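This report concerns only the one structure given below.
What you see is the complex with one protein chain gone and the rest in place.
Showing chain A:
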Amino acid sequence: MLKTRIIPCLDVADGRVVKGVNFVDLIDAGDPVESARAYDAAGADELCFLDIHATHENRGTMYDLATRTAEQCFMPLTIGGGVRTTEDVRNLLLAGADKVSFNSAAVADPDVIARAADRFGSQCIVCAIDAKTIAWDEDGTPTKWAIYTHGGRKPALDKDGHPMDAVEFAKLIESKGAGEILLTSMDRDGTRAGFNIAMTRTIADAVKIPVIASGGVGTLDHLVEGVTEGHASAVLAASIFHFGDYTIQEAKDYMASKGIPMRLT
């Protein structure tokens, strides 16, 4: 049986982890490779590096990082941030990434997903969607979500000048060949208030490809909800693991105790 994945995410700038990582026995908590090795040993199912500056100069640093991580870690590695072209994808894959995540570039030109998927296969093309709630029903349940780009600073508009609908966009990039969606709720990111469940479920149910829930995890119950109520295939979290609130193993054991299939060994 396929297991639900737990994916720690490391924000990287200039080759260093920028959100604090607070592992026991870690020599250098700011070194992404050291962090990756600790998560590998802890039994993380995958790892995600997000290049938060995503400048051209930073590219070389990310290639180097992918290379050094692949030498140390034998679990899948996704790299995202500033990926624009199929050449970017090829270079990251050659450096050691297993999957590459598009974000702003896919919003500007969804066909870049098609070109990358045709060349490298859907299995390594992730599309990250950052979305904010823009409408609620009378009970206060979110009903509509709009896409933001450029690290959440810029609202994306469709060709009619309306806010770009996250559900429609998810279906579009699935049709272009994306293999997975990394869905971040900008309302929840950093709040520790839990995933945006309505958004996660609506999008996970609207597409056939796996959806990774992201943004807002503060407790282990949030991870459970992302799967049982949000219908996510994987859950991504940063702070609760980096700051040592919970270990990967504690999270896996807890999710398993709630009936979710997990890889425990």
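Heads up, the rule we're going with is that contacts are C-beta pairs under 8 Å (C-beta built on N, C-alpha and C of every residue); 3 or more make two chains touch, one makes a residue touch a chain; residues count from 1.
Everything below uses one rule, namely that contacts and distances are computed from a predicted model.
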"ATPase", "Hydrogenase subunit gamma", "Predicted membrane protein" or "Imidazole glycerol phosphate synthase subunit HisH" - which is the UniProt name of the missing chain: "Imidazole glycerol phosphate synthase subunit HisH"
Contact residue for the chain not shown (choose from A:Val18, A:Met75, A:Ile134 or A:Ala193): A:Met75
Residue of A:Thr149, A:Ser214 or A:Ser233 in touch with the missing chain, whole complex considered: A:Ser233
Residues from chain A at the interface with the omitted partner, ascending: 1-5, 40, 45, 66-67, 70-71, 74-77, 93-99, 117-124, 179-180, 208-210, 231, 233-234, 263, 265
